[in-house]
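Yeah, one chain of the complex is gone here, protein chain that is, but the others are all in their spots.
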Amino acid sequence: MLVVRDLSKTYALGGEPAMAGLDFTVGEREFVCIVGSSGCGKTTMLRCLSGLIPASEGSIELEGRAVQGPPEDMAYVFQDYSRSLLPWLTVAGNVSFPLKYKGLSKAEAAAATEQALAAVGLADRGNSYPWQLSGGMQQRVAIARALAYQPRILLMDEPFASVDAQTRAELEDLLLDIWRRFDITILFVTHDIDEAVYLSQRVLVLHKPAHVFESIEVDLPAERDQMETKKLPRFGELRTRVLASLRAPDTASA
Amino acid sequence: MIRARLGDWALALVVPLLLLVGYDLWARGAGDFFFPPLSVIGGNFADDWLFERVPTDLLPSLGRMLAGYAIAVVLGVAAGMLLGSLRTLATALDPVLQFLRALPPPALIPVSLLVFGAGDSAKVFLIALGALWPVLLNTVDGVRGVDQTAMDMARSYRIPTSARLLRVVLPAALPRIFAGARTALSIAIILMVVSELVGASNGVGHTVQLAQRGFNIPEMWAGTLLLGLVGFAFNALFVAVERRVLRWHHGSTGRGGAPTVRRSRLRRERPRPALTPTRTAVVLESADAGPATPDGRVPDARRP
Partner (left out) sequence: MAVTPTTLEDTVQLSAVPASVHRREVSASAAGSTTAARPGPAAAAGRLGTASRTDGPKEPGRGRARLRRFGLGLAGVVGVIALLELVVRTGLLPETWFPPPSQIFPAFAGLVADGELFGPVGQTLQGWVLGILAAAVVALPLGIAIGSVELAHRLTRFLLEFLRPIPPVALIPAAVLIFGSNLDMKVFLIAFGVFWPILLQTVYGIHDTDPTLRDTARSYGLPRHARLLRIVLPSALPYIATGLRIASAIGLILAITAELVVGTPGIGVSITDAQSAGDAQDVMYAWILAAGLLGFLLNGSLQAVERRILHWHTSFRGGNR
């Protein structure tokens, strides 16, 4: 599905690289979480993957096609929902905003919008403005916008980092539900180890400058539950392993 | 709430009314040639401006002002969008633009007369030229201040460039554009008057000047009053338009819009916890330290 080969990025000429030799693949319908300490180049990586900025070296292929600009099959969910949602458009307006330019007719766009809003539990808030909603609801809108775009892969940049713990748990379960119901691959960046282990099938641990230090399979039961899953001994083991991997000295030089 | 508001207005009207009555009483008693009583000024106002001179003087004034202002806004927004997108050019032209903005527009009256003669076009030119810079510079700033996340969002969803400009950049810059347009409006009104004080054959400013030269004091004051009313009316109209167009902005920043103002005031005036003074201080500080998360917003603000 997504193949990243030897990706590097250096901003200023002769400056420190933000990303060096990033190498990984994501399979069809996989849910992969990427964790890394802050400032390890996660944002640079995401911006490259999404085609917003070009990499200095290496290649990205999405479904066999090289990524050179923002690809059609990809949707990006930003951390800062209050800034990625346009305050002058209603919730429905925000969700349907990209659809017109994707070539959908008005009716098709309206139907897709309605469906996406229903999927995130906001069917009745289409006429509100984003700033009239709580933070968690705003991020739901951003997810609905991504869903309505009908991407094959969803790139998420710490999407739940700025909501409270309760809302965060709800959104995590919502996302898992969406992932199961829709034919979609998810690449989810977070700095929260619990979140990474809880959500994903595989955790990629990033070291600085952004490269994959270790890939950890999450062999938990497919059905996740905020209480039950997190009580499993295996959950604790995986969590410890990811943490150790994050803290490990970077011997295997990239 | 409506009653409270009426009360506010009644209160706000007390002082102006007292001032007017006070002036009238004083003017009647003093009999000063330069300061006739209100009734005399009012009588002249009715004679001149209801509505005898409206087509001959008021409408030409307003027409020139609106024409110049419209040119300034259209040109300013268009050029500002362009310059705002071309960062290097904007940086290079910054000193020149700052100079042009700082140049007091009336200094250009002789130029406008030189180029266009004494007709309408000279006045429209002057008004447009004076009002252009605040619109232009604010548009540039607005465009440059557009949130990077919003731009990334638009690009990642493959929104074409033209739509990005019109549907993301322009609305995002709109609050700044309105700020500039409001400044430009007062400049335009000032220049409307000034341009009529120099080489004009009609217009409200011209009428006032003629009255002054003929020592027709009540008529002069009536015209001055009209100019004040024009300034007030356009300003009020502008505010109304802005409120409507930028409703989302006032809503999203949680202030300024009528309903949200009330709300934020309520939030600000929350009762202080009944603790000892020192404790209170600590509580208040910790409660408000650090940037609020976006969750701190009013969750259920009603629809506008």
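In this document, chain identifiers A and B correspond to the written order of the chains, with residue numbering beginning at 1 in each.
Keep this in mind: contacts are C-beta pairs under 8 Å (C-beta built on N, C-alpha and C of every residue); 3 or more make two chains touch, one makes a residue touch a chain.
Small disclaimer: the values here were computed from a predicted structure and weren't measured.
Only one of B:Val21, B:Ala46, B:Val74 or B:Ala92 touches the absent chain when the whole complex is considered: B:Ala92. Among B:Pro37, B:Pro60, B:Pro134 or B:Pro171, the one in contact with the hidden chain is B:Pro134. Residue positions on chain B in contact with the hidden chain: 5, 8-9, 11-16, 19, 34, 83, 87-88, 90-111, 113-115, 133-134, 137-138, 140-141, 144-145, 147-148, 175-176, 178-180, 182-183, 185-187, 189-190, 192-194, 197-198, 205, 208-209, 211-212, 215, 217, 220-221, 223-224, 227-228, 230-232, 234-235, 239, 242, 246, 249-250, 252-256, 258, 261, 267-269, 272, 277-278, 280-281, 284-285, 288-289, 291-294, 296-298, in rising order.
Criterion: only the chains that are shown with their structure count from here on.
Separating the CA-averaged centres of chain A and chain B is a span of 44 Å.
On chain A, the positions that touch chain B within their shared complex are 47, 50-52, 69-70, 72, 74-76, 78, 80-84, 86-88, 97-98, 101-102, 127-136, 138, 149, 162-164.
Residue ranges of chain B in contact with chain A, taken from their complex: 147, 149-150, 152-153, 155-160, 163, 167-168, 171-172, 174, 248-249, 251-252, 254, 293-295, 297-304.
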